[in-house]
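The complex appears here minus one protein chain, its other protein chains still in place.
Letters A, B and C name the chains as they come in the text, with residue numbers starting at 1 for each one.
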Amino acid sequence: MVEQVAHKRADDSDLILQLEGISKRYGGVKALSQVDFSCKKGSIHAILGENGAGKSTLIKIISGVVQPTEGTLKVAGQVQQFASPTQASEYGVVCIFQELSLIPDLSVADNICITDPPRNRFGLIDKAEQIRVATDLLARVNCADVNPRELVKNLPLSRRQMVEIAKALGRKPKLLILDEATSALSAADVEKVYEILRGLREEGLTMLYISHRMHEIEELADRLSVFRNGEHIETFDKGARSNDEIIEMMIGREYSSVFPPKPTHDDKLLTVLEVENLSWDGRLNNVSLTLGEGEIIGLGGLDGQGQHEILLALFGVLRGYEGKIKLHGKEVAMGSPKQAKSDGSIALIPEDRKTEGLMLPMSIQDNISIATLDQLTKGLIIDKSAEAAKIAEMIEKMSIKIGNVDDAVATLSGGNQQKVVIAKWLMTGAKIVLLDDPTRGIDVGTKQELYQLFRDLADSGHSIILYSTDYDELIGCCDRVSIFYQGEIIRELTGDEINETNIVAASLNMEISGQQAGTMP
Amino acid sequence: MKSWIENIDKPIKYALGFIVLVLIVGNIYTLINLGTMPFFSPNYLLQQLQVASFLGLIATGMMVVILLGHIDLSVPWTLTCAAMTATAVGGDGAMLAGLTAGLIIGLINGIGVAFLRVPSMIFTLGVNTVVQGLMIVHTGGYAPQTASTPIMNFLATGYIAGIPTALFVWAAIGGLIIFMLNRTPMGRYLYAMGNREVAAYLSGVNTRLILIAAFVICSLCAAMAGILLAGYSAKAYQGMGDLYLLPAIAAVVIGGTNILGGKGTLAGTVVGAILIVLLQSVLSVMQMPEAGRQIIYGSVIIGMLLVYGRAEKKES
Amino acid sequence: MSNFKIWMASNWRLFLAIGIFCLIYGTYSFLHPAGGSSRLFVQNSNESFVLISVAMAQTLPVLTGGLDLSVGSVMTMINALASNVVNGSPTEVFLGIILCLCSAALAGFINGCIIVYGRLQPIIVTLATGAVFMGIALFLRPTPGGEVDGDLSFAATFDLNEIFFTYGWPLPEWFENSLGLIPTPVVLIVIVVLVIWVPFKNSVTGRGCYAVGSAEGAAYMSGLNVDRSRLAAYTLAGLFAGIGGLYLALQTGSGNADIPQAGAYTLNSIAAVVIGGTSLYGGIGGVVGSIFGAMSLRAISFNFRVFDADGPLGFISDPLLQPLFEGSILLIAVSAGAARVFSIKNRLNLFGS
Partner (left out) sequence: PTYVDGPGALPACFTPWAEDTKFMQWEKKEGPFKVAVVNGFVGNSWRIQMVQTAKAYVEQPEIASQISEFKIVSTGTDAAAQLGAIEDFINQGYDAIITIAVSPTGFDRAIRIADRNDVVLVPFDNILDTEAVMMVNEDQLLMGEMAANHLIKHIGNSGKILEVRGLAGNSVDRDRHLGFRKIMEAAGNEFEIIEVVGNWDDGQAQKVTSDALAVHGSFDAVFTQGGSTGTVRAFMEAGHKFVPTAGEAENGFRKLIALHSDEGLKGLSMGQTPGLGAISIKAALSALNGEVMPQLISVPIPFADYNTLVDGENFWSDLSDNFFTANEFPPCDVNISAIEIMAQSKDDSQ
């Protein structure tokens, strides 16, 4: 609290943004309560907090997407009430939202210039000029290789996120807000973003930066603010607090090491899943890997190198793949998720929980039981009592924070939504769990629970394939890590080889002297 | 614990209210012009319910498809085709033949939407024209028998214990659908796919099967309605289904089903169907000119939906 | 990817539509004794104009991810209105035309308002307003008839020369046998496209329509005026439909509040839009494709008139088989896009939007 008082006194001239007594209610949910918050010109200001801490809500208020229930908002000393993002951007407040705001069917250039494009003398959009503007901005975010005429929907996620940033810069922001803008980026891309942001800071731009990745924040932020349960806990300069302190502030409890200890497997693991020379559509080339019972293997590498595809292939989503998929030594032709579920007892936690994992408007219980209904059916009829019991059990086991099982799953925050998806699959009794970047946008506290869960699953005989864009996870969770590069596995790291340098090096396909670079598969 | 009134969902409440309103207006009219109030007489109401059960059946099937966020524009000629097939075959096999015709059309619709992924809006439109073409060839080329069988007549116009048989048919099929929607996985999958098909697919739901099943159900309901209509007019004839498509959709939507899928109850659809039939009947009795009818008809639909919309807003 | 590849990739639907049209219309004009002649083009374009404009009307709502089931009714309403007001002195005629176009746009605007501010589903709103507009049409024109300026209707429905003849303007020699032979309806369509569609498509609001149809949430987040784009789309839809109705009045010299006809036009407009390569999920497509879609639909029935009854394909001209062929070809045409489905390798891409 001392800190707070301290910076209250600091003279307001160098504050670009001030919030006083801001609260926001969504029906019953209190997303923010009595938040006082401010941030200095020309700084990179990180906001940390668990899922549901209120970060996005705060951002949405600042950028005019929602209006606060109470409290005042000052930009550069002036009191403002933004009715819409447009109005906010007129005052130089530009936001890159957690949910991307690009239009898939429009070209990159169209997207970058979406709000006020260059006009010709008839007041119509000047396509040529637009291309020029886009090219410049793309160059500014080191994405000169992206063709501004390309449709956004044809770009990989990481590229889209860069376009998103370029788009934001196009609006000449004074205050740039990034809400988990890097959550989908792999190490290499994140580096680019850092450079850009640091560059912008030099130009005197202020940035609010939300991320769940501690090391990013360490690298980037000048000041940090911690939120918990919709309250502003504390604001301080970088280095004033140790990581563990910060994390404890966020989760509000004692905090021990993030990752559970790895067991030392005697190398005779019973193989449950084998992939032999799997190739698909030029995006997977002769991928081979084996998965042992009780094992967690990681898929690493830059984003979009085929990790996503291999998981889909295993789950029966990809048509016409070549090569073999063997379950317990028996070859199977994976034709559909249904088959993967029933024959292989495989589960997939998809990349994008909001669109692929959940039916957002439906109730929490309907979402959890949807994959298990066939097991819960007596004759024709769903055994509702059995269903309710099992759901309650899963919610308990995964400690999902919910009000009522009838509530729409949409009202849960990111972490809890992800838990619902996982619960859905564990309920099916799946033995092989495919995790497609499962902790994206999820806070440290919840992450820790999930890591523990993964390990417990492994110990109880499940086998896990984990794809993550965050190499800390690969290092912390996985018994083995396969690094993908252009659809191939170019390195396989085990034991102590699994460390930052090796992963980054392998991801960029750089040779590193000595054995530690790992063994070629 | 909320009182049962509160438990009825908004659309149904408003629709019921409107039904009463329509009847009152009708009675005022007749009271002034004839000095009678026939619209509250049980025999009039039963007769309306009898007619409503034809539209109701079609709307029931339509709703199942709409729950998926799809639509079936082939209903008019599915219905006609079923009726004509039934009467052409005649005898004991008549109804079976009619339903089979419906089944086949349903399968075609389902396959087109599930496998070819052609938007249902347009695929079923095409199927509708194709079936119409077939029926023209059928009538023109083969001069088939068109007389409905006694059992069809009975189902459509008979009475059991003073209650129209058609009502029992509607109730029975409606009951099956309600059961399907609320107690079986199929029902749950319908709502799930209506909300997010990909998510359902990635949860290991056989989405194609559900799609096809839904379209088959819709066509079977339409076919059954066709058979009843043939029984009602004692014959099957060209274009007998033309006037049922839009009212059916309207009934479903007035009943509170989301046209984009994922949300809706059969109870609502039932009320919606009754509302529309009563409205048509009262307007006809009031000798309202076509122009006035169209305007009232449209205004009612929009009015109801706007009211629901406000209601939703108040809740949230 | 090279710019050309990108261009091809984003326009293949349009090219497919053009292909379908060339195929069907080609057969017709090949078999037609007067094939390729100006008067044939005049006749064909005349016959297609109304459907084309209704299809153009349908395109915009569909682009925003909506649908307009009232285009047929608006067309009919304006047709009825025109038969009352588009006659008398040149000034009256002119004012009449303005009145028609304004009422058309207004009808569309009303649709838009109910959809945007009532937060209701387009498909059901327009289903209802369609009935209302039909009712108004019946009030305006209880039984078929009315009067439309004869000269104008003649000038509008032949070739450019006819305009000069009708109004007795001097006709330049070089013009008569070259440009003069171009059918007026074709010119009208081109004008509508160049004066209304092209500018709109390149305006912020117009691009907003694509954005809304492609990803409404993102469009809103990007600070686009979602509502304005929607309103514009439906208003223009009304306007285009009105142009169709006005032309029908000129073509028939009268008005007719024909309910089945209105319904037929609405349904055909959807078919035309789809054949024209506009995605019913919104965000992809355009008016030009729809024009070809509409012409393809028309060309299908053209063919029934030219197949020799005794020829090998004579059965095609069997009157009682025609509806069946028409339906089947329509079904095949709209399923043409489905070919793509089988080339898709990632099943997730099957779930359009």
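In this text, a residue touches a chain if its C-beta (ideal position, glycine included) is under 8 Å from a C-beta of that chain, and two chains touch if they have at least 3 such contacts.
Since the model is a prediction, treat every value here as computed from it, not as a measurement.
**Q** Taking the complete complex into account, tell me which visible chains touch the one left out.
**A** If we consider the entire complex, the absent chain touches B, C.
**Q** One chain is left out of this view; which of B:Thr100, B:Thr139 or B:Asn182 touches it in the full complex?
**A** B:Thr139
**Q** Looking at the whole complex, which of C:Ala9, C:Cys22 or C:Ala264 touches the chain that is not displayed?
**A** Missing-chain contact among the listed residues: C:Ala264.
**Q** Pick from C:Phe49, C:Phe109 or C:Phe351: which residue touches the chain that isn't shown?
**A** Missing-chain contact among the listed residues: C:Phe49.
**Q** Residues on chain C that touch the omitted chain in the whole complex?
**A** With respect to the unshown chain, the touching residues of chain C are 32-34, 37, 39-40, 43-44, 46-47, 49-51, 138, 141-146, 150, 153-154, 157, 248, 251-254, 256-258, 260-261, 264-265, 298, 301-302, 304-306, 308-309, 317, 319-320, 322-323.
**Q** On chain B, what residues meet the omitted chain?
**A** Against the left-out chain, chain B lists 30, 34, 36, 38-39, 41, 43-44, 47, 51, 88, 132, 136, 139-147, 157, 229, 232-235, 237-240, 242-243, 281, 284-285, 287, 289-290.
The rule is simple: only the chains that are shown with their structure count from here on.
**Q** Taking the mean of the CA coordinates per chain, how far is chain B from chain C in Å?
**A** Distance between chain centres: 31 Å.
**Q** Just how far, in Å, is the C-alpha centre of chain B from the one of chain A?
**A** A distance of 45 Å separates the two centres.
**Q** Which chain A residues reach two or more other chains?
**A** 317, 336, 356
**Q** What residues in chain B touch two or more of the other chains?
**A** 198, 201-202
**Q** Can you list the chain C residues touching chain B in their complex?
**A** 67, 114, 118-121, 123-125, 127-132, 134-139, 142, 259, 267, 270-271, 274, 280-281, 320-328, 330-331, 334-335, 337-338, 341, 347-348, 350-352
**Q** Inside the complex, what are the residues of chain C that reach chain A?
**A** Chain C reaches chain A through residues 1, 3, 6-7, 9-10, 199, 202-204, 207, 210-211, 213-215, 217-225, 283-284, 344-348.
**Q** Flag every residue of chain A that touches chain C in the complex, lowest number first.
**A** Touch residues, chain A against chain C: 65, 84-86, 89, 97, 99-106, 110-111, 114-117, 122-125, 127, 147, 149-151, 154, 167, 280-281, 309, 312, 317-320, 336, 356.
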